[in-house]
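Heads up, one of the protein chains got dropped from this complex, but the rest are sitting where they should.
Just so it is clear, A, B and C label the chains in written order, and each chain counts residues from 1 on its own.
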Amino acid sequence: MQGIGPPLVTPFADDGTVDETRLRELVAWVEDRGVDFLVPCGSNSEAELMTAEERARVVEVVVDEASVPVLAGTGSPGYEETRRATADAAAAGADAALVVTPFYYSHDDAALEAYYRDLADEAEIPVYLYSVPAYTDVKLPVSVVGDLATHPNVAGMKDSSGDVATFVRERRLTRDADFDLMVGSGGVLSHALDAGAAGGVLAVANVAPEAATSVYEAHRDGDSEAARERNEAIVELNHAVTATHGVPGLKAAMRARGAPAGQVRRPFRPVSDDARRELERLVEPL
Amino acid sequence: MQGIGPPLVTPFADDGTVDETRLRELVAWVEDRGVDFLVPCGSNSEAELMTAEERARVVEVVVDEASVPVLAGTGSPGYEETRRATADAAAAGADAALVVTPFYYSHDDAALEAYYRDLADEAEIPVYLYSVPAYTDVKLPVSVVGDLATHPNVAGMKDSSGDVATFVRERRLTRDADFDLMVGSGGVLSHALDAGAAGGVLAVANVAPEAATSVYEAHRDGDSEAARERNEAIVELNHAVTATHGVPGLKAAMRARGAPAGQVRRPFRPVSDDARRELERLVEPL
Amino acid sequence: MQGIGPPLVTPFADDGTVDETRLRELVAWVEDRGVDFLVPCGSNSEAELMTAEERARVVEVVVDEASVPVLAGTGSPGYEETRRATADAAAAGADAALVVTPFYYSHDDAALEAYYRDLADEAEIPVYLYSVPAYTDVKLPVSVVGDLATHPNVAGMKDSSGDVATFVRERRLTRDADFDLMVGSGGVLSHALDAGAAGGVLAVANVAPEAATSVYEAHRDGDSEAARERNEAIVELNHAVTATHGVPGLKAAMRARGAPAGQVRRPFRPVSDDARRELERLVEPL
Partner (left out) sequence: MQGIGPPLVTPFADDGTVDETRLRELVAWVEDRGVDFLVPCGSNSEAELMTAEERARVVEVVVDEASVPVLAGTGSPGYEETRRATADAAAAGADAALVVTPFYYSHDDAALEAYYRDLADEAEIPVYLYSVPAYTDVKLPVSVVGDLATHPNVAGMKDSSGDVATFVRERRLTRDADFDLMVGSGGVLSHALDAGAAGGVLAVANVAPEAATSVYEAHRDGDSEAARERNEAIVELNHAVTATHGVPGLKAAMRARGAPAGQVRRPFRPVSDDARRELERLVEPL
């Protein structure tokens, strides 16, 4: 993958079911604003709140609707579920699978490496590693990333640690491999691009796809300074829809822009009125 | 629930499937050694590594084989999956549902309370709260426990925080309710009983059911000192099969005692030979 | 040390200086209410906010005024300062030194053990280990405690981890040594006594010395159940003056009881009016 891909939120209807109509509209909404690929069933999709069947269906719908490549989130704490979701995604036509580090239980480095190696061996589509310590409390070690990068079916990584020094170390270790190192933290997109990122998978790209893409384009066109300035313009919005208010905040911000975000799923609840107003203020300049 | 209930491990076959024969044998193995109830699909069952269907089947098998009450683990990060697993457990004949705090995503106190309240309203069987910060990074606040305890369909709690002061505070707040406060940390079983615990749901009861039960019985018979001494005798074993070596260590210790533990599931891997020998030494006095 | 020792707060005057008159009054105030020993310059004394000279003077004043043994806090991140404070405490007539694990910088187990061993070799008075992860982010490993316990000049430990299972493991490893294992968490005093504690060094003993002592006495007289009930009666107060409101809360609660607590030192600030009222309510039954 190259460029900007939003980890699509999943619009839910008032009764809590997946709202497929809105999901299709959302695909169109973000594509119209210029993204390079789509990421259904990432962390921001509330994937952990959906059944395996629902996740598979979300991938199907997005693949069906998309005119850009699809990187489908398929990771679960257990290998077998991840294996199955990856096969389902491949069958649905996804281009690659984004696989979060196994969570809930703790595993040592060797177990993490074996997990990804086994999956990459068996998967029908390329595998992207995914490290997101804020959700999983697991930071994929740089040395494990380096070892896995040379596997022919490991195609890249989404690093959502937010740690640019780690990103630089990963880039050094994987430079000679065919390995798309993507950043998962919207606050450091321009810096990650400067450090050699192939692109970004960014929550904020759900609410401001054109802004995220404009950062990428400025960088691609050789204007790193413009990229940083455009990134800086959305850094508070990014903070608000991730660290401060999470998925409910992201969906509220999207609604404020007219995007078909739908409802959140339980145990999530809508943001407070105060938070909503803060988010409305933050999207106003877009 | 009253007394000692092992959060049963799930024996897997060499090919990674659930080994139902061994699971039935395990039910018999622990019942023969004197437990009061059974807890399939708790954290030590590797439930997070199983599909919803597999979990439902494990509960079915255990209910079918058990001659004591069954408290079935049914919690997932999402409400809908938890709701469905709880209904399945009820249909299978489980006596109550053990529901871990929603994890992966973060939720505030009000959301946690609403989650449990909604579930208790809808569930066909009584609900037990389950707080296990070591796995989830969530500690259910004492005030939320107090508020939920009076719900007619919230029957109790498993507190695996290991924090006896928190346990005492929970007991104070729930004393007048019909609320079985169970401890989930084998290292403080006797102390929790002294503090008013109705019993314990303890990983170590998979490997040493008779020892855990003998602690409970001594306490029930009024001999708190004997209870503490018996508990102390297994405190290093308990530490080894939880904090130090986790589920693979628990299964290795069980095998050393001749229990039908089966294999672990990926990404877990068997313990090292050194760890195995340490565990064999720890179970020797049993 | 045996029994209950308050880690004395240090009364500061309005201008921020140590209020020696009030400090002497405080010694009398807690002794009148029945404590077994005194602990100047523990964490609750705001020792980290005082100069080395001020700490030495506080120890001097307390030794001078006390009619019970004195266990003086002398630990700093660096060995040399700790060594000097320990010598000063000995010269002032303190009976033993309470030495917090070195903090700020991280040290491995071998370094922690060497630190205490060197100090115990050189100290003029017996050394007590002190583990308080809430302040230092360091939990002294059980195995290190076991190794140090046999040193002839290591006399005991204050364990403020709040973790009763750890306490039981420490007690097992140090049972045959001449080693006073004290608990530092007021919420689990009775449980720690049941587990073999020699006593407690408890913040709450500054505000409710007679209550803490009555727990100890009930236990000593063989009535563990009464000890637990008396302990339970102060468990919310204990939580409020430690975890919730810290030293400013402790001093506010003391003032509500008429104790000569004095002011806090910067960067601490007095508690809010709401907190003060909550604390007044909590001390009312005393």
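Remarks
By definition in this document, a contact is a pair of C-beta atoms (placed from the backbone, for glycine too) under 8 Å apart; a residue touches a chain by one contact, two chains touch by 3 or more.
On a predicted model such as this, the values are computed, not experimentally measured, just so you know.
Put simply, the hidden chain is in touch with A, C once you look at the whole complex. If you put the hidden chain back, the residue from C:80, C:176 or C:274 that touches it is C:80. Checked against the full complex, the one of C:9, C:23 or C:50 touching the unshown chain is C:50. Although one chain is not drawn, the whole complex shows that of A:137, A:194 or A:280 it is A:194 that touches it.
Checked against the full complex, the one of C:162, C:246 or C:262 touching the unshown chain is C:246.
Interface residues of chain C with the unshown chain, by the touch rule above, are 16, 43, 46, 48-52, 76-81, 84, 102-107, 110-112, 114-115, 118, 135-137, 246-247, 265-269. Residue-level contact of chain A with the missing chain is found at 162-165, 168-169, 171-172, 185, 187-188, 191, 194-195, 224, 228, 231-232, 235-236, 238-239.
Throughout what follows, only the chains that are shown with their structure count from here on.
Chain contacts in this assembly form an open path, with each chain touching only its neighbours along a single line.
Per-pair counts of C-beta contacts peak for the chains A-B.
Each chain gets one centre point, the mean of its Cα atoms, and the points for chain A and chain C are 49 Å apart. Residues of chain C in contact with two or more other chains: none.
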